[in-house]
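Just one protein chain is left out here, and the rest sit where they should.
Each chain carries a letter (A and B) given by its place in the written order, and its residues are counted from 1.
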Amino acid sequence: MQPTHTRLDATGAEEADRLLEVRELKTHFFADEGVVRAVDGVNLSLKRGQTLCVVGESGCGKSVTARSILRIVPSPGEIVAGEILFRQRDGNTVDLAEMNPKGREIRRIRGGEISMIFQEPMSSLSPVHTIGSQIMEAILLHLPVTRQEARKRAAYMLDLVGIPRANEQLDAYSFELSGGMRQRAMIAIALACEPQLLIADEPTTALDVTTQANILDLIRDLQQDSGMSVLFITHDLGVVAEIADEVVVMYLGRDVESGDVDSIFHEAKHPYTRALLQSIPRYDSRDNQRLYSIKGTVPHPFDRPNGCPFHPRCDDFIAEQCNRIDPPRQRLGGEHSVRCLLYATADEAPINKEMRT
Amino acid sequence: MTSASSRPPADMRSDQATEIQSETRIVVANQWQLIWWKFRKHRLAMFAGAVTALFYLVALFAEFIAPYSAGTYSAQHTFLPPQTVQLFQQTEAGWRFYPHVYGHKVQVDPESYKRTYVLDETVVYPVGLFVRGEEYKLWGIFTSDRHLIGAALYGDPVYLIGTDRLGRDVLSRTIHGTRVSMSVGLVGVGLSLLLGVILGGISGYYGGIVDNLIQRTIEILRSLPTIPLWMGLSAAIPLTWPPVRVYFAITVLLSLIGWTTLAREVRGRFLSLKTEDFVIAARLDGVREMQIILRHMVPSMTSHIIASVTLAIPGMILAETALSFLGIGLRPPVVSWGVLLQEAQNVRSIATAPWLLFPGLAVVVAVLGMNFLGDGLRDAADPYQT
Partner (left out) sequence: MIWYIARRIVYLIPTLLVVSVIAFLVIQLPPGDFLASLISKAEETIDQAQVDALRERYGLDEPIYVQYWKWISGIITRGDFGDSFEWNRPVSDLIWERLGLTMVISLYTLAFIWVVAIPIGIYSAVKQYTIGDYLVTVVGFIGLAIPNFLLALVLMYIAFRYFGQSVGGLFSPEFIDAPWTLERVLDMLSHIWLPVIILGTSGTAALIRVMRANLLDELSKLYVDAARARGLSELRLLFKYPVRVALNPLVSAVAWVFPALVSGSAITSIVLNLQTTGPLLYRSLQAQDMYLAGSLILLVSILTIIGTLVSDILLAWIDPRIQLQ
C-alpha cells in the first residue's frame, strides 16, 4: 500500500504530495507551579487525501498537538520549538509555528484550509446562537458569497452531514439537538469551506456506540468525496485499524513510534505500542471500550522521568541505560520509526540528525 | 511506582492496594490543611483576616483600648479638632523621644461670637501607652484604670480624633461602637445561619414540595426592598424598650430578611452532596436521615459555610449602620457606628467637624476586610479546585 522509501528526505514528487509536516514540535505550559512539557518533540507527516491517526493514553499531549497546529493553544501554553509546515492551496508552504496566533494569516487558514472538530460536541457549539448562524459565520469568513448564498450553503452542508430537515434545523439551537446531531453540525461547520485538512480530536469519545460508528462512517465518506486529509486523534485502536493510513503513537508528549498502519499493527517495535496492542480486547473493540491497562500510571506532568520517559513502566527496561539516555528517533525502513534504545544500533544514525542536514 | 517493574506482579498488586488506602486517608485528614495552604497563598485575604481579627480584638477589649468611656464628656472641649501626635520634642539638649500633643486656645470672633480653636504650641500634653485613666470594669468582671493609649497625665485634654458637640472623644466612642456594630453582624448572621441551614438543608435534602415552598418563599423575600421594610418594621419598635431589647429586635429583623442567601448556598451544597457516594452509602447502611445530615453532610459543607458567613456579616453591619444612622435602628445611649454617624447627618455638621465621619472610616475598613477575607476563604474552600 505504501511506497517504500529508503530515506526520509522526500523526493520532489513526494514533497508535493505532503500536506502537513510537523517537526520536533514543543509546546509547553508555563504554569505558576512549573513548566508542563505537554508536547515535547513531536513529528508528524501527512499526505494529501490520507488519514493519520494519533493514539496514546489520556494526557499524552494529543489535543495540545492538534491545537498547536491551529495555533489555538490556551495560555499559559506556548510553542517553544519546532516547525509546522503546511502546504497551502496556492502551493506555497508556510510554517504555522512562526505565525502570529492572532494574525490575519493564520485566521485565513483556520476554517478555510484546516478545520477542527472537538472532543465534546455538547460544548463546542454556542448555547445562544443558532446552528445556522454558526455555519454561515464560517462560510462568510472564507468564501466570497452573499448572506443568502451562505444560508443556502449552510442548509446544504447540514443535509450533507445527514441532519434531517436541514432547512428548519438552521434555526435550531444546540441544546435542541442530540449529541450525535451536534457533532454532525460541528462537522458541517468544519467542512463548510472545503478545507484541505480536517483535524478530528476524539470526535466520537463522548457519543454512544451506534452514533460513534455513524459519525465515523460520515467522516470517511466525506473524506472520500472531497479528497481532504484527516488528522484523527483517538484512544481507540479499533478505530485506528479501521480508518488509518498512517499512525503515530504518542507517549508523554513524544511520538514514540510511527509508521503505516500495517507496520504498526503487525510489526510494532516500541514496548509501549506493543503494550497498547495487547490491551485491545480480542472481540469487537468498539463494543467494549475500555482504558488501556498498561501497568503503572502516566507520571504527573511535573515529574517527567529522565532518560526514556517510558522506562518506569517498561518491561524491556535496560538498566543503567533507559533511565539515562534519551532514545533518539530511529528509522526502521519505510516510514516506520521508533524511539527506543532496543533498536538503537551503531550503524544506523538517528533520524533527527539526518533531518537537520 | 518507579521500581514496580522489578517486582513480581503479586507483590505489586498488594503494594498498590495499601498505597491507595493510605492515599485516601491522607487526603481526608488534610482537607483543612489544604484549605489553609491555599488560603495562605492569598496574601490580601491573609492581611484582611488580620485586620478583621484586630477589629474583633478591639471589640473585645474596647474599655481597655479606648482612652475614655463612651459617655465621658468635657463641656469646655466641644468640637475640638483632632490632635496630631508629635513623637519628638526639641529641648536644649537636642531632640528627645517624648510623644505629646499640643493644646488649643479658644478664640471668639468679636463680631459673630463664633468660637474657633487655634493650635497652642506652648501647651504640651504628653501621650503614652498603658497609661492610668478612668476606672472601668472589663466584661463586668475586671476592674482597672489602665488604658492602652491616652494622656500620660490623667485629666489632660487629649483627643486624638477630636470631639463631638458634647465634647466626647470620637476615637473612644468609635472604639466602643466597634463592640456593638461588629457583634450585630455576628449575632445577626448567626441567626440567619440557623434559619438558612435549617430551611436550606430541609429544602435541599428533601426536595419536592417542601423545596418548592421554601424556594418560593426565598424568592419572595429576595424581591422585597429590604431597607424600606427594615425601616417600617424597626420604626415599630417601641421607644420605651430598653437598649438591649432594641438591639436584639434589630438583629432579629436583619436576619429575618438576610437568611435567604445562606439558605440558597446551603441548599445548593445539599443538592450536590446528596448524590455523593458517601451519603448514598450511609443511607444504604440504614443510617437515620438526621444523622446523615449532621454527621456526613454538614461537616463537608463547613468550609463553604464559613466563607458565606464571612461574606454575609458586612451586609449586616452596613444595614445596622444605615438604620441607626437614620435614627430608627439602635438608639443612644447605645454606641454603634451608625449611632455615632447620626452626629454627622447633614453637611453643616460635617463642615464644622469633618472628623465626625471617623466611624464611617471604621465601617468601610471593617467591611472591606471581611469582604476580602470572605473572598479568600471562598477561593480556598475548594482546595481541589484550581
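Everything that follows uses one rule, which is that a residue touches a chain if its C-beta (ideal position, glycine included) is under 8 Å from a C-beta of that chain, and two chains touch if they have at least 3 such contacts.
Since the structure is predicted, the reported quantities are computational estimates derived from the model, not experimental observations.
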Which displayed chains the unshown chain touches: A, B
Full-complex contact with the absent chain, from B:G94, B:G140, B:P228 or B:P333: B:P228
Option touching the unshown chain, where B:A75, B:V244 or B:V347 are the choices: B:V347
Sole contact to the chain not displayed, among A:G111, A:G180, A:G253 or A:G307: A:G111
Touching residues (missing chain, whole complex) on chain B: 216, 219-220, 222-229, 231-233, 235-236, 238, 314, 318, 321-322, 325-328, 341, 344-345, 347, 350-351, 354, 357, 360, 363-365, 367-368, 371-372
Missing-partner contacts on chain A, residue numbers: 67, 70, 72, 74, 102, 107-112, 115-116, 118-120, 123-129, 134, 137-138, 141-142, 173, 175, 186, 189
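As a convention for this text, only the chains that are shown with their structure count from here on.
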For chain A paired with chain B, centre-to-centre distance based on mean C-alpha positions, whole Å: 56
